[in-house]
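Shown here: the complex without one of its protein chains, the others still in place.
Let's look at chain A:
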Amino acid sequence: MAAPLSVQVEFGGGAELLFDGVKKHQVTLPGQEEPWDIRNLLVWIKKNLLKERPELFIRGDSVRPGILVLVNDADWELLRAS
């Protein structure tokens, strides 16, 4: 069970063009059953923030190849348990 979570989501390097040109978004993710992770954050972003051309941002349940994801300025690859 995850409590509501306040996060800052930033888009850059051209990705912001899919979000009406807005780079910084302060959002509150709603409380839900599953804990929040990047995968369901991406789903939430697609549903609530993305304005156009989802195929340029999401592929399957991850980002389109070529899009970089940083969590607190660290590459998310470093944070995966693999």
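Assume contacts are C-beta pairs under 8 Å (C-beta built on N, C-alpha and C of every residue); 3 or more make two chains touch, one makes a residue touch a chain; residues count from 1.
Assume contacts and distances are computed from a predicted model.
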Listed names "Proteasome subunit beta", "Cytochrome c oxidase subunit 6C", "U3 small nucleolar ribonucleoprotein protein MPP10" or "Cytoplasmic tRNA 2-thiolation protein 1", matching UniProt entry of the absent chain: "Cytoplasmic tRNA 2-thiolation protein 1"
Considering the whole complex, which of A:20, A:61 or A:77 touches the chain not shown? A:77
For chain A, which residues touch the unseen chain? 12-15, 17-18, 56-57, 64-68, 70, 73-75, 77-79, 81
